Every structure is written in structure tokens, then in C-alpha cells.
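Missing here is one protein chain; the remaining ones are kept as they sit in the complex.
Labels run A and B following the written order; every chain starts at residue 1.
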Amino acid sequence: MTFLERTTRPENLRSWRGDVEADYLYTSGVAGERFFLGLRDAGKILAAKCDACGLTYLPPRMYCEVCMGPLKTWTEVTGPATVEGVTVTHVDEHGDRLAEPQVWAILRWPGIHGGFVHRLAVEPAKAKPGLKVRPVLKPRKERVGNITDIREFAP
Amino acid sequence: MSEKVKTWPGVELSAKEFYGKVTSVKFRPEAKFSWSAGEAMSRFLMELKEGRLIARTCRKCKRILFPPRMFCEECFRPTDAWTYVKDTGTIETYSISYIDLDAKRITDPVYVGVVSVDGASPKMGLMHFFGGVTPETIRIGMRVKAVWKPPAQREGSVLDIVHWRPLKEGEG
Partner (left out) sequence: MRKVACIGAGMTLFRRRLLETGKEMCWEAARMALDSAGLTIDDVDAVVFGSAPDAFDGIHMKGENLLDGCGGVGKPYVRVFTGGGTAVFSPIAGYWHVASGAFDCVLVVNEEKMSSCQPHPQSVFGHIWDPILDRPLKPNLVWIFAMEMNRYMTVHKVRYEDVAAVAVKNKRNAVAHPCAQLADPNITVDDVKNSEMMAWPVRRLDISPPSDGASALVIASEDFVRKRKVESPVWFSGVGWCIDTTMWTDRDLYFPEYLARAAKMAYKQARIDDPRKQIDFAEPYDPFDYKELHHMEGLGLCKKGEAPVLTREGVTQRDGDLPTCPSGGLLGVGNPIAATMGIKVGELYWQLSGQAGKRQIPHEIHTGVTNAWGDLMQFSSVVVMRA
């Protein structure tokens, strides 16, 4: 069954323009606040361990997603990360072409559950899984408590 | 359990801490839309531009549906025909607003409410503004008439009606 009338002249069909917008401010949370202050003030990457399940979470959280217990033990993540996967992007988030291609990677540390997606300071042709890289932090006065306080990862 | 719990979880933040102290990320999604008005609303808007109000009829429940729609939601069948309704009506309910859409205060209050339109089924209403009224004169049950923008200023929008004003003696 369908409508009993249908417009045949497209200029008679109207569209109505508008937006569905708002501004947002997201807090980092109880665990996130501690992580970002550690990054901003001490230049450290912190993780949190579930003593019951043996998983060390990065980014750190308040709770273990497996046993739903609280995470009380915090540790620093040191040493190089390993690139698990890479991509080279040629367009930005709006679909416009970038002046220079950007290299992005999934980064993991041994014994750590989780990791980061972040910029890789490597030429596109040389970017591949298996590379060992370290975080390059912005100078202290430029760090604000944001994931971009890490500028990139480099070999 | 209420009594056994010693501390209830939650770390409260003051406005100052929320905006100035804790780490946070700001974001504004860019979500722009072009909604298709559809069959019924397209005709409704076109008729508004001509200074007229149009409705649809449902032969089964015999209602005259305003604003118009291509299906009757009670009988769950397509509606049957177009029909014009008047631009006079009755105030079903109203409010006098001292806040704008972002909840900021405004000094000149806005009179807004629901008008049930003459010629449509009882209580078939439209939300719109009221003018030429005061907090003392406006009331539920007041008879009102649409005040239209001059033809050259109409765009095919509910704002082609400026507001609804009290009916004068001898009108409608």
C-alpha cells in the first residue's frame, strides 16, 4: 500500500536545511585525569594493573573489564613500543587532500593490554609492522594534559 | 543496603574545576542536514507562501488532519484528499517564555502556544506565537487570527505567519 498521491515535479519538493550541533567538553575521568597529569607534568606514560586477572591496561582505567574489579596498581610504561600496523593517510577528516601524507600506527608494548594509535615519524615507504619506536614528547611548557602531548613516535 | 554503604561513588566537580582545572577535550561536531520535507510538508510550505493553510482528509475516521500528512496514524492507511482550512482558531494552551532556546534570559517575553485551527478536526493544532496580548488578556479559549507577512516576504515557512492575534468583533 502506498500514498494515493505523488508529486511528479521535483521543483515542488522542498528540503529544509538545519544543523544538529552542540559544543562538548569531555572530562578525562578519574583514571584519565591521573594518566594525563602524569603525561603533562612528569612526561610519563602510566598503565594500571588488575591484580586478579594479571592484565595491565593502557590507557589505564578505574576498573578491569574482565572481572569488574577496581584497578589499584599503577605502573610506568617504559621502553620501546612495537608497531603492530600502519596506514598512510592522504585526506583529512573532512575528506580534503593533505599537503603531505601522514603515517599512523597501532603501537603496543610487551606485557601491556592495549596500546595507542598515534603518528609515526617515519617516511611512508619505510613504515611497516615490527619497527621499534619511542614516544617523542612536546616540551613541558607545551604539554596540556592531552594525547597530543606526545607529538609522535620515532625509531 | 542503603545503610551498609559508607561512601556513595562520584567525584563532584565545581564549575571552576570543570572549566579550568581538570584535563579535558573540546569538540564541536559538524552535523548539517538537509531534511526532505516530503509530500505533505512540501505542499504545506508552498501553500503558506500563498497565504493559505492546507490539510488532508481521512475518509475512514473522517478527520481533517492539520498539519497535513500522507497517512492517517490512527487508521494506518493513506490519507485521501487535500482541503483548505481557515486561518482563524482557538488557543488550546500557551506559555509566556522569558528564556531563549539556549536557556538564556530575554527581556521581552515570547508568547507561544498551540492554536487549534478552524476547519480542521477538533484539537488539531499548530504551535505558534501570539501577538497583541498581555499576561492579563491571554487565556485558553481565546479566539485568534493569523497575521501574515506581506506576500513578497513569504518564503514557504511557518514563519510566513508572524503570529496569531485576538479576533476583532465581527471577524471569523
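The criterion applied here is as follows: contacts are C-beta pairs under 8 Å (C-beta built on N, C-alpha and C of every residue); 3 or more make two chains touch, one makes a residue touch a chain.
Everything numeric in this text was worked out from a predicted model, so none of it was measured.
Participant: Given the contact definition stated above, which residue among B:Glu30, B:Asp102 or B:Glu169 touches the chain not shown here?
Facilitator: Missing-chain contact among the listed residues: B:Asp102.
Participant: Using the document's contact rule, name the residues of subunit A that touch the chain not shown here.
Facilitator: 16, 18, 20, 22-33, 61-63, 65-68, 70
Participant: Touching the hidden chain in the full complex, which residues of subunit B are there? Just list them.
Facilitator: With respect to the unshown chain, the touching residues of subunit B are 1-5, 8-15, 17-18, 22, 27, 29, 33, 35, 37, 41, 44-45, 67, 69, 73, 92-103, 109, 112-114, 123-129, 135, 140, 157-159.
We adopt the following convention: only the chains that are shown with their structure count from here on.
Participant: Taking each chain's centre as its mean C-alpha position, how far apart are subunit A and subunit B in Å?
Facilitator: The computed centroid separation for subunit A versus subunit B comes out at 42 Å.
Participant: Residues of subunit B touching subunit A in their complex?
Facilitator: 11, 13, 18-19, 22-39, 41-43, 45-46, 70-71, 77-80, 156
Participant: Report the residues of subunit A in contact with subunit B in the complex, numbered from low to high.
Facilitator: Result: residues 1-7, 12-28, 30, 32-33, 36-37, 40, 144-146 of subunit A touch subunit B.
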